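For this view, one protein chain was removed and the others were kept in their places.
For subunit A:
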Amino acid sequence: FNEKPLATPATRKLARDLGVDLRRVPPTGPAGRVTKDDVRALEAPE
């Protein structure tokens, strides 16, 4: 559980839009960044 995951504002916005908790997303981006695709991969299939 990271206090503040490394993600750009656009990625944070996507997480908000999809209802994903960024702190639960395993980062695959450069320098431990959470990417948009990381967020989408965790999107709850409802």
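Here is the rule we use: a contact is a pair of C-beta atoms (placed from the backbone, for glycine too) under 8 Å apart; a residue touches a chain by one contact, two chains touch by 3 or more; residues count from 1.
Just so it is clear, contacts and distances are computed from a predicted model.
The subunit not displayed here is recorded in UniProt as "Dihydrolipoyl dehydrogenase", chosen from "Protocatechuate 3,4-dioxygenase subunit alpha", "TusE/DsrC/DsvC family sulfur relay protein", "Dihydrolipoyl dehydrogenase" or "Multisubunit sodium/proton antiporter, MrpC subunit". Interface residues of subunit A with the unshown chain, by the touch rule above, are 8-10, 13.
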